[in-house]
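A single protein chain has been omitted from the complex, and every remaining protein chain is retained in its original position.
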Amino acid sequence: MTKRKLRMGMVGGGRDAFIGAVHRMAARLDGEIEIVCGAFSSSAEKSKLTGEDIYLPPERTYGSYNEMYDREKRLPGDVRMDFVSIVTPNFLHFDPAVKALENGFHVVLDKPMTFDLTEALKLKEVVDKTGLLFALTHTYTGYPMIKQAKVMVERGDIGTVRKVHVKYPQGWLTSKLEDSGQKQAEWRTDPKRSGIGGSIGDIGTHAANMAEYISGLKITHLCANVNIVVEGRLLDDDADILVRYENGASGTISASQVLSGSENNISIDVFGEKGGLHWSHEDCNSLYFSQAGQPVNVLRAGVDYAYLSPTALKHCRAPSGHPEGFIEAFANIYLDFAYTLHSKLSGETPDPDYADFPGIEAGVRGMAFIETVVKSGKSDRKWVEFKV
Amino acid sequence: MTKRKLRMGMVGGGRDAFIGAVHRMAARLDGEIEIVCGAFSSSAEKSKLTGEDIYLPPERTYGSYNEMYDREKRLPGDVRMDFVSIVTPNFLHFDPAVKALENGFHVVLDKPMTFDLTEALKLKEVVDKTGLLFALTHTYTGYPMIKQAKVMVERGDIGTVRKVHVKYPQGWLTSKLEDSGQKQAEWRTDPKRSGIGGSIGDIGTHAANMAEYISGLKITHLCANVNIVVEGRLLDDDADILVRYENGASGTISASQVLSGSENNISIDVFGEKGGLHWSHEDCNSLYFSQAGQPVNVLRAGVDYAYLSPTALKHCRAPSGHPEGFIEAFANIYLDFAYTLHSKLSGETPDPDYADFPGIEAGVRGMAFIETVVKSGKSDRKWVEFKV
Amino acid sequence: MTKRKLRMGMVGGGRDAFIGAVHRMAARLDGEIEIVCGAFSSSAEKSKLTGEDIYLPPERTYGSYNEMYDREKRLPGDVRMDFVSIVTPNFLHFDPAVKALENGFHVVLDKPMTFDLTEALKLKEVVDKTGLLFALTHTYTGYPMIKQAKVMVERGDIGTVRKVHVKYPQGWLTSKLEDSGQKQAEWRTDPKRSGIGGSIGDIGTHAANMAEYISGLKITHLCANVNIVVEGRLLDDDADILVRYENGASGTISASQVLSGSENNISIDVFGEKGGLHWSHEDCNSLYFSQAGQPVNVLRAGVDYAYLSPTALKHCRAPSGHPEGFIEAFANIYLDFAYTLHSKLSGETPDPDYADFPGIEAGVRGMAFIETVVKSGKSDRKWVEFKV
Partner (left out) sequence: MTKRKLRMGMVGGGRDAFIGAVHRMAARLDGEIEIVCGAFSSSAEKSKLTGEDIYLPPERTYGSYNEMYDREKRLPGDVRMDFVSIVTPNFLHFDPAVKALENGFHVVLDKPMTFDLTEALKLKEVVDKTGLLFALTHTYTGYPMIKQAKVMVERGDIGTVRKVHVKYPQGWLTSKLEDSGQKQAEWRTDPKRSGIGGSIGDIGTHAANMAEYISGLKITHLCANVNIVVEGRLLDDDADILVRYENGASGTISASQVLSGSENNISIDVFGEKGGLHWSHEDCNSLYFSQAGQPVNVLRAGVDYAYLSPTALKHCRAPSGHPEGFIEAFANIYLDFAYTLHSKLSGETPDPDYADFPGIEAGVRGMAFIETVVKSGKSDRKWVEFKV
C-alpha cells in the first residue's frame, strides 16, 4: 500500500448540493482519502465559497474542472490530486469524466453514469483505453448486508434464483416541487439535464443494479409501465416493470418518486429454490433469510459476527448493534476505491473483497436500462429485449 | 332481529380440509350461528365421521348435498338450516350453490367463486333471480383495518388514488408438494378441479379483490407475466401483473406460491395525491398512514379507538392491544352475513356497515380476473382489457 | 372422549362486561363447549337480557348463581351444565367458585383468583377435596409461542436461566377514568371489589405467572416500588419490581396502567447461559431466539411448522401466516380445559399437552404475589421473601 492518504478533487458539490456533501463525508470517514481541491460549481464565486466552507487553500479551489485538471497535473506528484469525484447532474458527467481520465486522473462518478447510452459507451472506451480506475457510486452495493446477500446467492444458499422483487418508493416529487425553485427537483425533472429518464434514471437504475448485483443475473427482457403522474412534468416520475432474467427467473422493479409520505426505503426480495433473502433500507443492518419449514434467520451487520462472509465483514466498522447507515455504505464505495487504488499505485494485487465496487460495466448497463425502460414504456408489445 | 341463532349447513370441510375447520370456527365465534347439519365429503363414511367430530346428531349428517337440501327443506321451519356454507374445491362450487339457492337456502361460498367465468355469470343469474343472500369469503376484507383503509380512501384522506401495490407471497408450493399426497396441493394444482388458474385463482383473486375494495376503483387493464416455476406443474404457481385502474391509477399485483419460506403475508400499499395507506397481514391490527412531510400515523384496531370509523369499530371485538387475526376476520364475514340475514328474515333494513361483505359481484369479477390474467399471460400485447 | 359438547354455565358477563364476551367467544371457538345457562348479573333483569342476547332459553337464565347451581343440579345428567365459568370482579370469585365445586360443577375462573390469599388457600382446599377440574384464565399461557418458549427452556435450549424481564404497560387508567362511570375502571380501582392490589392484581399477576411459567422457576424474593400515580386513586396503578428466582436468576417485573398511549403489549425476555427468548403480545405469533454469535431465529406459530414442539402445535389452528391472537389464546385455555374434562369424564388419561393450563396452584401463587408486592411496597427493606 502507498504510505499516504489518497488525494481527491471534486467536480460539483457546491453549497446546497445534497449529494456533494455526502460524497465528502463518505470520502473522509475512513481516513484513507484527503480532499485537496475542487471545482465545486459552474459559478467561480460559488466554487470559492464551498472551498472555504471545507477549509481548502484558495489556490486549490478552481473555477472549472478544465482549469482544475490543467493546474493539478502540473503540480508535483506528491501534491496533485490522484482522482476526481464527479457529483454534478447527469448531463455534466461525461465531459469531466473523460477529461479527467485523459489527464491521468482516476475517477469516481455519481450515477446514472452519463446523459445517454451513447456517452456511456464512449466513456467505457476511454476507461478501457486509459486503464485508470473508475467507480460508480451505486451506494446500495456498499451495504455490508447487500454484499452478504450477494455472497449467499453466489454460494448457493438459496439455490437457483427464481424471483427478484425490488421496490424503490420515494415521495419527494409528490407535488410539483420543481416549480418552487428546489435545485434537486429542478434538474432531475429537466430532460436537458437528466436525459430521457426521470425516476427510472434517478432511482430505477439503483434498483436494477441491486437486482443484478445480488442475483448475479443479467436482466434480459423488460415490460414497463412508465408514467408521468404529476401533471405538466416532462419526465417519468413513476414506473412499474416486469423483468425477466437470463436464467429464466422473473420479477418486478417498481420505482416512483410520487408516493406520498415515502422516504427512501428501497427493498429487495430474492427467492431461489431453497430460500429467500430480504433486505430493506430502513433496516439496513439486517438480512432476513427464509427457508421452507424453518425459522427465519436474521443475519446482522457487525465485525463480531463470524458467520458473515469476509466480504461483508470487511465493510463493517463496529460490532453488531452499532447501526451503520447510508454514509457508511457510501464510504464503503470510497474505501473500496481507495484500497484498490492504493494497490494499483503500489503495484500490488488488490483484495478482491475491496475491488468489488460498481464500475464502468454497471454504468453502461444502467444507461441501457434507462433506454430500454423508456422504449418499453412506449411499446405496445409486452416484452422488450434488454441488451447493451 | 330474529330471536334465535341462524342455522347453518356445510358442504365440504371433511377431516383434513383446512379451510372447512376455519369456516366452522368463524361461524361459531360470535354465537350468531349454529352448525346444524352437513354433507362434509363425497364419501358418506367420511362425512359421517366429520359430523361426529363436531357432535352433530347422526341424522343431520348427509352423504351428499343433494340429499341434504332435499331432507332439510322438509324439516320444520324452526329446525331446518337457514343457509349453507360451501367449502369444497372450486369445481364443486357451482352446482351445490345453485341447488342451494333453488331450494331456498341462502349461501356462503368459498373463493374463487366457480370453476370458470361462465359458471360465475350463471350463478349470478340464480342469485339475482332468487333474491337470496350470498356471501363470498374474501377473508381479507373482514379485517377491521382493511375496512378502515377503505373508508379513509372513500372520504378522501389520501386524495385521488395514484398507485396500488399488492403482494401476496406464499411458499408452500415451492417444491412439488402435490406429488406427496397432500390434499390441499393436489386439487389446487389440478386444472380439472381448480380451473384455468393456479396461484392466480387461489390467492391472486384475494389480491385483486383487496385492491379494488380499498381503492374503490375497478381494474381496467392487465399485463401479466404468468409462470409455472416448478417443473411438471400444470397450472401457474407464480404471476406478476401490471395493473391499470379506471381513474388512470396504476400498480402491480404479485401472487406466488413458490417463494421459499414465505408464509402468507399479503400486503397492500395504496397511494393518493395526499397520502398513503399501508397494511400487511403479519401486522394485521395496524394501518400505517403516511403523508408528505408528516410523521407516519399508526392506526390500530380496538373497540376503544374513537378515531376509527364505525365500520372498522363494529368489526373489532376487544380493546386495542388484544390482537385479533385470521379467524376473527373470517368470522367478520360470517357476522356480516348473519346480521344481514337476521335483518332480511325479520324484514328490517340491514346496517350498511354489516352489509359490506363480498358478494356475487366480487365473485364474478374474481373469475373474470382469472380469465383475463391467463389471457394476458399468453398474449404478446402489453395490455389486455379487463371487463366482465 | 365423551361424545358430546361440554355444557357450560356462566356467572357474570352481563352486557358491558368486556371479559365475559371474550370468555364466551373463547368457549365457542372450537366447538367443544356449548353455553347452556348463566347468571350473568346481580340484576335479574340484566341477566335476563344477556341470556336473550346470546339466545339462551329463558328458563336457563338465572337471577343468581345460587339459583343456577340449585336448579342445574336437578336437571337430568344429559342436560345440566358440566362446569361453570366465573367472570365476575375479584370479590365475587370465591363464593361462586366454592359453591360450584360443592355442588359438583367443575370451574373455570377469571384471575386474579380471589379477593385475598386467605380465600385462595381456602379455595384450594375445596378444589383438592372435591377433586373437580379447575382452571384459571391466565390467557397468556394459552399462546402457542409462550408454550414453545416454556418447552425450549425446559429442554435446555437457552441453558440455565439467568434473567427474566417482564413488562406489562397499559395506558387506559392514565386519567381518572373511574370517575366517568366506566364500569371496568370502577371496580378495578375499588379496594372493596378488587382487593389490596390494583394494577399488580389486574395485570401484575399475569406478568408474574408468565415469568414463572416460561422460566420454570419460582420467584423467591421481591423488591417492589408500588405507586399510586393518579391522584386520589385508592389502589396502586403502577409498580416496578426487582425479582429473584429460586436458582439465583434475577430480573424485573413492571406493570402499570398509567402509561399514556400504551395498549396491552406485555412482553418477556428470558435469558440463559446459552441464549435468550423474546416474545411480545403485539407480535404474538413470533418467538425470537437469540444466541451468542448466531443469527437470531424467528420461530413462528403455524400447524405446518414441524420445528415447533407438539405442545405448541396442538395450540395452533391454522398454517403459518394466518395470525391468531388473544381470543385464540383464551380459547386454548378453554380447549385444554375441555379436552381434559372430556378425558376425566370418560375415565381416560388426559393428554399432558392439553392438561397444561393454569390451575389452583397458579391462582394461589398469584394471590401470594399480590400480598408480597404490597408488603414489599410498604417496606424499607430491600428484599421481601415470596412464599405461599
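Each chain gets a letter, A, B and C, in the order it is written, and its residues are counted from 1.
As a working rule, a contact is a pair of C-beta atoms (placed from the backbone, for glycine too) under 8 Å apart; a residue touches a chain by one contact, two chains touch by 3 or more.
All of these numbers come straight from a predicted model, not from anything done at the bench.
Participant: Can you work out which residue in B:G77, B:G131, B:P295 or B:G347 touches the chain that's missing from view?
Facilitator: Residue touching the absent chain, from the options given: B:P295.
Participant: Quick one: say which of A:E154, A:D179, A:E263 or A:E348 touches the chain that got left out.
Facilitator: A:E263
Participant: In the whole complex, not just what's shown, which of A:K122, A:K192 or A:H322 touches the removed chain?
Facilitator: Considering all chains, including the one not shown, the answer is A:H322.
Participant: Pick out the residues on chain B that sit against the missing chain.
Facilitator: For chain B, the residues touching the absent chain are 289, 293-300, 304-307.
Participant: In the complete complex, the non-displayed chain touches which residues of chain C?
Facilitator: 158-159, 162-163, 165, 167, 169, 171, 174-175, 223, 225, 227, 229, 238, 240, 242, 244, 250-252, 254, 256, 258-262, 269, 271-276, 289-292, 294, 296, 379-383
Participant: Go through chain A and note every residue touching the omitted chain.
Facilitator: With respect to the unshown chain, the touching residues of chain A are 3-5, 18, 21-22, 24-25, 28-31, 35, 52, 54-55, 170, 172, 262-265, 281-285, 300, 302, 304, 317-328.
Criterion: only the chains that are shown with their structure count from here on.
Participant: Fewest touch steps from chain A to chain C?
Facilitator: Each step joins two touching chains, and the minimum needed here is 1.
Participant: Overlay chain B and chain C by their C-alpha atoms and let me know the rotation angle in degrees, rounded to the nearest 5.
Facilitator: 180
Participant: If more than half of the interface residue numbers appear on both sides, call it same; otherwise different. Which is it for chain A and chain B?
Facilitator: Since more than half of the residue numbers are used by both chains, the interface counts as same.
Participant: Where the centres are mean C-alpha positions, what is the separation of chain A from chain C, in Å?
Facilitator: Comparing mean C-alpha positions, chain C is 55 Å from chain A.
Participant: Which whole number of Å gives the spacing of the CA centres of chain B and chain C?
Facilitator: Taking the average C-alpha coordinate of chain B and of chain C, the gap between them is 34 Å.
Participant: With chain centres taken as the means of their Cα atoms, state the distance from chain A to chain B in Å.
Facilitator: That pair's centroid distance is 43 Å.
Participant: Mind pulling the chain A residues that touch 2 or more other chains?
Facilitator: Where chain A meets two or more other chains at a single residue, that happens at 289, 294, 296.
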